[in-house]
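Every protein chain except one is present and positioned as in the full complex.
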Amino acid sequence: MVNLTINGRNVEVEEGTTILEAAKKINIDIPTLCFLKDVNEIGDCRMCVVEVEGRRGFATSCIQKVEEGMVVKTNTPAVIEARRIVLDLILSNHDRECLTCTRNGTCELQKLAQEFYVDEIKYQGERNRHEIDDISPAIVRDFNKCILCRRCVATCKKVQGIGAIDCTERGFQSTVSTYKNKSLNDVNCTFCGQCIEACPVGALKEKDGTVAVWNALKDEDKYVVVQTAPAVRVALGEEFGMEIGTNVQGKMVSSLKQMGFDKVFDTNTGADFTIVEEGNEFLSRFQNSGTLPMITSCSPGWVRYMELNYPELIPNLSTCKSPHQMFGALIKSYYAEKMNIDPSKIFVVSVMPCIAKKFERTRDDMQGAGYDDVDSVITTRELARMIKQAHIDFVNLEDAEFDDPMGEATGAAAIFGTTGGVMEAALRTVQEKVTGNHFEKLEYEEIRGQKGIKRATLNMNGTEVKVVVASGLKNAQIIMNEIKEGKADYQFVEIMACPGGCVMGGGQPIRTSKERANIDIRAKRANALYTIDEKSTIRKSHENPVLKKIYEEYLGQPGGHKSHELLHTSYIEREKYKLDN
Amino acid sequence: MKTLEEINKIREEKRKELDLRVNVGASTHEKHILVCHGTGCTSSKSPKIIENFKKIIQEKNIENVRVIQTGCFGLCAKGPIVIIRPEDVFYAMVKPEDCEEIIEKHIQNGEIVQRLLCKDVDNTTVKQLDELNFYKKQKRIALKNCGVIDPENIEEYIAFDGYKALEKVLFNMTADEVIEEITNSGLRGRGGAGFPTGKKWSFTKMAKGEQKYVVCNADEGDPGAFMDRSILEGDPHCVVEAMMIAGFAVGANKGYIYVRAEYPIAVKRFQKAIDSAKEYGILGKNIWNTGFDFDLEVRLGAGAFVCGEETALLESIEGRRGQPRLKPPFPANEGLFGKPTLINNVETYANITKIILNGAEWYSSIGTEKSKGTKVFALGGNVNNTGLVEVPMGVTLREIVFDIGGGIPNGREFKAAQTGGPSGGCITAEHLDTPIDYESLQAIGSMMGSGGLIVMDDSKCMVNLAKFYLGFTVDESCGKCTPCRIGTKRLLELLTKITEGNGEDGDIEKLERLCSNIQKASVCGLGQTAPNPVLSTIKYFREEYREHIDHKQCRAGECKALMKLHIDSELCKGCGLCKRNCPVDAISGEVKQTHVIDEDKCIKCGTCINKCPFHAIKN
Partner (left out) sequence: MEKQKCEGCNGKDPKMQEILETYKQDKSNLIQILNEVQEYYGYVPEKAQLAISEYLDIPMAEIYGVVTFYSRFTLKPKGKYHIAVCLGTACFVKGSEQVLERAKQRLGIDVGETTKDGKFSLEATRCIGACGLAPVFTVNDEVYGKATVKMMDEIIDKIMENPE
């Protein structure tokens, strides 16, 4: 243990603790900006500087480790002045259109400027100007707002192992840029959106989908159907100040109905279809010596990653569409027929925790019923924005139920939103099919939890199935290399692009770096999903009565002709970089 | 491969053969023509001179004459330099076409070519290099072999005690004894900051880790400094040997030298030195059967000043952008590839072998109480003898500028000198007698720096000088931390504003406030020292800043925007030369009448000033 003094108070902490953490322990808050725990610990913004007795310059509290007998002062006039000048300088090179910024009110820089009462930019000067990249269907990059904290760079490179963006040029000209400042669309970006979650300001954001949705709602000709992904309901409340991990399904459905959607359906039902189709596909590969391992395909960031980096493994990818795409196709076919609505008039909106779904919607072979399966994808954040625009008193709303006939879902579908959930849901169905009898095991602890990679060998009445679950693309890369190099003999692989799965998707509410450092956001959101599962009466997808009915009435067999037409898709090899010549 | 015995034999034989290089008038029937092949002389055609000498000697079939390409002699202003030994005759500013005359007169007839002898600043003709005032106060330790040996010939290096220090260390000393010797010598880092070298070595030795590295920082980047380059060009083996000794002392068996790619000659010579050392069995595995392994690799820099900062240098060797790391951890504990690493600069290494051979006591007898040994300076700017000088610590600036440097040319006044380049500060006339050592320079707001010493006369504007250095820093800032990335840019903008005549009351205070913040809050040495030129010029030339701001005046006349040209009616004869030459027709006046400049039209190009035969145009 190490003893030190911070602002005159003694504190004892473990060796290797940073000054920042030690101060936190005795409730002394040191402001940070570029710091993102375990991801970006580079100390370059200089907001967290403190005085250490006997040292010439300031110490960087977010990185520097405590030393025995250290005397630290975190809020001397000199330190405060230094921080104010740092803010002054950052703001002098920042697009200060705060009122019209997507992060107005949630911006970490704005908050610091408020706290330090920066009432005037004293060091005005030249500002870097850059074109906004809004070419991709998913992410908008506005470098005019970038403060070069590099949290996005570290996230993309270190967490996701992609490196689509990096620091380029030097000195005042430094920028965070793609290769040759191309659009994210033309480089190896997967649209996972984790960079957006990391950005303290408004330099990175999702491509807006709300305008299209409002327009559809305005259009009397349109029959507007909305569906919501499993992970949205356990995070949406945060946008309204509710506790992390609160399940707000009922209020969410209520607010959607108030906004005027014609039908409010649950993507969870779509997830049940995915499980049944994917389970069937797996069994068929497993029993007929098909290409194994089979890899899940419901995370579009992951799918794009694979197309960019491992095209040779495309045959391993399940041909199943992701739940909302399947569901969209069913709404425009089965549901349209049943309700006698012209499918061309149906406008399907997906509310997703995900940025890549915006891209997925635009993919080829996503028109199961002859129309785009989904017409607009908005994120959890965008839904919250719409609810606020509609001035709905979200917190005090009465609960409402999803609409029939596509509102019934199982517990298996709910856990789709967290890493390991798809695998667990699939296993509940597959095990039963393999063993041929009603299998009692429901909870697969071995693939739960927030570890990046979880491996397990499951014994199904003597038949062994080796599975692996990975979340975060850097972990995915490890698994893909194992497979590519023939070092692994998995049969079933679940991959989600975002670390922790959809609950931590790029479209979820953005939490500050301080919250990320101090709260286990992943676990709280995931636990809320497991609670939904636990409380469900039906916990296996194939037992969902809605599915049974639709297969009977319309689709026929899982994996049958109609299913393939509507619920399956294909993949292509993608060039990582579009070169100029 | 050569055994140690063979190396020692080479030393003995070669030393005899090369005695004429160091013994003036040695009795021998041989003559050596030494031609400087450093970057300075090379750029004024010394390779052609070497070629010509060789050709003529061959054509004339002259025996017992050898042409040797050497490293820098130091007096670059007089280059290309040719010296003939053993008589030690020094020819300056030699042209390729002079070779024939030198051969015919001097070599064949023993007659000195008078017209090629060097003239000192006082106009006396000098025959020998050492007679020049330029050399009188110098003491050559780091540069000992520069200009004496052929840097590409390992045997010449061996002849002058080369690899003897290594032998001593490997056979007669323990690692701790080596470190103790270096510690006792009082040697401090010559890269600029002056950290005690022995301490650095012992930290690296004490650090835990199987794999350790020794790195040589040869990313010399201060504008106007070329000490390291000259050492690498003139005596590369002394750095190889020192790095091996350092490796032995700290427990490293792999070394890297990081050299600027802009130094092609240095790179080539150092690579050659590595190759020959390998060929002679000096570098490699189980050296001289002692069980000590050492391997050395050259890494090229690619044009980033910040890579002279040790952690940025490590990043660069690892193949990344040269962005400094935060310290601690220090490289001694976590350096290259995360392993304990010793980093010293070229000049520091160049002192090592001499300390080992002559002892700490000898070394520490030179210099001042806290700064031992010598320091090499690259003397440049408005001074007569520009070039490379090595002086004992404690020599005063006055001695360097006026005795060694020969004073200020063109009858102008000394105004200030800048040491430490963009990280340093200016030293004014009142401090000319400050002894040159780490503490004294710091006390007057400058720093030792790596050794650039730029002299400025009274035609230099100090605000403009600060602007120049800030322009450099802004260009070279890596962009990692806020104060340096944006702060230095804002400093430059404020300085530009002042030099363009838009300065306001309060700007100086604004500069000072930002400077002090950048010093304290920047991540690395580049940022922390970037404000020094601003602070030191404000400190010593505040009134010049005030003139720029209050009276929109630049007394040196360097800040063009502040020029207000007018024609002195007393002096103007009305010849019309200025009028005819003005590119924008801003001058009017009848013949034989006083002419007038229209200030609104004038673009301050200065053409009229140069054209006026009567010096009538005033600022």
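Letters A and B name the chains as they come in the text, with residue numbers starting at 1 for each one.
Everything that follows uses one rule, which is that a residue touches a chain if its C-beta (ideal position, glycine included) is under 8 Å from a C-beta of that chain, and two chains touch if they have at least 3 such contacts.
In this text the structure is predicted, and so the values were computed from the model without any measurement.
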**Complete:** Visible partners of the omitted chain are A, B
**Asked** Of the listed residues B:Pro96, B:Gly209 or B:Gly224, which contacts the missing chain in the full complex?
**Response** B:Gly224
**Message:** Going by the contact rule already stated, which one of B:Leu34, B:Ala360, B:Ile454 or B:Ala586 would touch the omitted chain in the full complex?
**Reply:** B:Ile454
**Request:** For the chain that's not shown, point to the residue among B:Leu4, B:Ile57 or B:Cys76 touching it.
**Result:** B:Cys76
**Item:** Absent-chain contact - pick from B:His32, B:Arg188 or B:Arg299
**Value:** B:Arg299
**Item:** Selected from A:Trp214, A:Tyr554 or A:Tyr577 as touching the chain missing from the view
**Value:** A:Tyr577
**Message:** List every residue of chain B that touches the chain not included in the displayed model.
**Reply:** 39-40, 42-44, 75-77, 79, 220-226, 229, 261-263, 299-305, 316-322, 337, 378, 380-382, 386-387, 418, 421, 452, 454, 456, 460, 468, 472, 478
**Asked** Of the residues in chain A, which ones touch the absent chain?
**Response** 157, 162-170, 177-180, 187-188, 576-577, 579-581
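By definition in this document, only the chains that are shown with their structure count from here on.
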**Request:** Round to the nearest whole Å and give the separation of the Cα centres of chain A and chain B.
**Result:** 55
**Fill in**
Per the touch rule, the chain A residues reaching chain B in their complex are 42-46, 49, 56-58, 60, 63-65, 78, 81-82, 85-86, 89-90, 92-93, 122-123, 125-126, 148, 167, 169-174
**Prompt:** Okay, in this complex, where on chain B does chain A touch?
**Reply:** 304, 306, 321, 323, 326, 328, 474-483, 485-490, 493, 510, 513-514, 517, 519-523, 528
